[in-house]
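These notes concern the structure reproduced below.
Every protein chain but one is kept in place in this view of the complex.
Labels run A, B and C following the written order; every chain starts at residue 1.
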Amino acid sequence: MAADNHNPHDHAHGSVHGSELSEMQLRVRALETILTEKGYVEPAALDRIVENAETKIGPHIGARIVARAWVDPAFKRRLLADASEAVNSLGYVSPVGSHLIAVENTPKAHHMVVCTLCSCYPWEVLGLPPVWYKSAPYRSRAVIDPKGVLAEFGVTLPPDTEIRIWDSTAETRFLVLPMRPAGTEGWNEEQLAGLVTRDSMVGTGLAKSPAEAPIEVAR
Amino acid sequence: MAADNHNPHDHAHGSVHGSELSEMQLRVRALETILTEKGYVEPAALDRIVENAETKIGPHIGARIVARAWVDPAFKRRLLADASEAVNSLGYVSPVGSHLIAVENTPKAHHMVVCTLCSCYPWEVLGLPPVWYKSAPYRSRAVIDPKGVLAEFGVTLPPDTEIRIWDSTAETRFLVLPMRPAGTEGWNEEQLAGLVTRDSMVGTGLAKSPAEAPIEVAR
Amino acid sequence: MTNSIHDMGGMHGFGPVEVEPNEPAFHAPWEGRVFAMQRAMGFTRLWTIDGDRASIETLPPVAYLAASYYERWFLGLEKQVVAHGLVGEDEIAAGRSLRPGRRLNRKLTAADVPGTMTRGNFARPAPGPARFKAGDQVRTANINPVTHTRLPRYARGKTGTVEAVRGCHVFPDSAAIGAGDNPQFLYTVVFSARELWGEAADPSVSVSIEAFEPYLAPA
Partner (left out) sequence: MTNSIHDMGGMHGFGPVEVEPNEPAFHAPWEGRVFAMQRAMGFTRLWTIDGDRASIETLPPVAYLAASYYERWFLGLEKQVVAHGLVGEDEIAAGRSLRPGRRLNRKLTAADVPGTMTRGNFARPAPGPARFKAGDQVRTANINPVTHTRLPRYARGKTGTVEAVRGCHVFPDSAAIGAGDNPQFLYTVVFSARELWGEAADPSVSVSIEAFEPYLAPA
């Protein structure tokens, strides 16, 4: 359900509550029945797609890529030069297709990704997009009020930071390489991956500091 | 109710049907009660405003002005030079304020009025605006697809006609002076006024031909 | 707000213009009451017509689109009386007054109503000479304020011709935010459809807006 759809005067759609849910459930079930009966889709294939989306893809993939870039300068160079090639070379993630682009956050420049026209998102490395990414507030404001959006995510950058918004208007997809947090010298890739949040790879967040890290990772 | 609001998936608002009507009725009645109890409004004044809107103003006012301009070249010149002054000089319509502007349709140029930002309309001379004038289809399309809009009103102009759209973005208000139909030589003002439609004074229509005239007017 | 859904000139997707034959002034009695309350409260001069517009423009976009015209007026009026401290949220929720009203300097009586049928005068003494004259080429500003403006998005950053100087008027961008009349010269500025919509546009179409001087620079 989209966060942008709720107001006291909106009681159609936009909601997973009560009777609305039932209506959508019924309509979706009916369409699946029709498509199946007509031989266009195979329910087992649909099951498999859902399973893949729920269990295989997710920001853990991007987090491993980022952690590798933090510890391996040669990999980082490859990633920034051709992210598709670099990620596919890792072997341990699904092939990401040929249009992945990585952009690096630095103390001087902060990158943030949006799709104003729909909700394009690098799901191969981040999983399905969260509702906020697909919502009207984010899509409308990221390009005209990025600092306001960042503030709502709790991100305040030094005033002299250049902010760059990437509007995903084609099939190219963008992965933000967040800055490696201070105090992580000597951490291994797995430990570092625990600091890499989904939002830090979209540009609406920063990587966690060691103090914020999951207990099993922090020392 | 706005014509733009209806689609099979929209069952909130936008409608005067059934329970929606009741909800608005109740809310409006409650607000009137509050404003009255708090001494801000006087129901008798509200009654009078409604009565005025329903019975005093309307396109019959504009029609008389247009008919006068058709029979009186000096009045027409005054109307086009300063419509507020010219209309107020007639004495028989409510004072129209100081921002009325009349624009003349000719075989070479057709004028059409819209308010893309809200629904500004010269209600002193045309009455309250119709729903279509306030609707999203008209407001959105009049400025980008005026010929498409005119076609939906059944108006097709010679291809070399210049079309001019007036977007009412300030407190100036526009009255279109339609072309006098052929075959009305010798008609008096009252007869001519019967040919002047609301739409012809907004620019989404033409004045009626004698053949289309009301029976009591046509000879 | 400036770039909200109300600014729909040039948008696609709203469908055809639907005309209702023999349309009444109001489709239900509550519409007339909303109209009357809005005018009666406007008479108090506690806010301006542009304040009313801003109140409606800041409705959530889905509420704006789903609402009929008088539903929008109602929602806007409810917001205004609450925002100006005339009615409490608790009273709106209760559907009745819970405490005495504030004292108003002006309250509309039935006897005042005929006088309100004349449009208000928005002309103001000019603080100086007009910057532009008929025939001047001007370029509209690219402004995107978060507060009210009457420069529509489709006419920003465009080159047009001043057709007429309409005198000095209340400046809506100031009046809407309680910043006074701040009078500014008003111009009718004409653009070719090709300037507004690109080379594919119909060369026989032109569109004018009523533009306040701060919106304009020499072309």
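Quick note on the criterion: a contact is a pair of C-beta atoms (placed from the backbone, for glycine too) under 8 Å apart; a residue touches a chain by one contact, two chains touch by 3 or more.
What you are looking at is a predicted structure, and each value in this text was computed from that prediction instead of being measured.
Engineer: Which listed residue, A:V71, A:L90, A:I165 or A:M179, touches the chain dropped from view?
Structural biologist: A:I165
Engineer: If the hidden chain were put back, which of C:A83, C:V146 or C:A179 would touch it?
Structural biologist: Answering carefully, the residue with contact to the hidden chain is C:V146.
Engineer: From the list A:V71, A:L90, A:A136 or A:M179, pick the residue that touches the absent chain.
Structural biologist: The single option touching the absent chain is A:A136.
Engineer: If the hidden chain were put back, which residues of subunit C would touch it?
Structural biologist: 1-5, 10-15, 57-62, 65-66, 141-146, 153, 157, 197-201
Engineer: Can you list, in ascending order, the subunit A residues touching the missing chain?
Structural biologist: Given the touch definition above, subunit A has residues 1-5, 10, 12-16, 21, 24-35, 37-42, 44-50, 52-54, 56-58, 94-99, 114, 116-119, 124, 127-128, 130-132, 134-144, 146-147, 149, 152-153, 159-173 touching the missing chain.
As a working rule, only the chains that are shown with their structure count from here on.
Engineer: Take the average of all CA coordinates in subunit B, do the same for subunit C, and state the distance between these two points in whole angstrom.
Structural biologist: Chain centres of subunit B and subunit C, defined by C-alpha means, are spaced 17 Å apart.
Engineer: For subunit A and subunit C, let me know how many angstrom lie between their CA-based centres, rounded off.
Structural biologist: 40
Engineer: Find every residue in subunit C that makes contact with two or more other chains and list them.
Structural biologist: Within subunit C, the residues that touch at least two other chains are 63, 66-67.
Engineer: Enumerate the residues of subunit B that touch no fewer than two other chains.
Structural biologist: 10, 12-13
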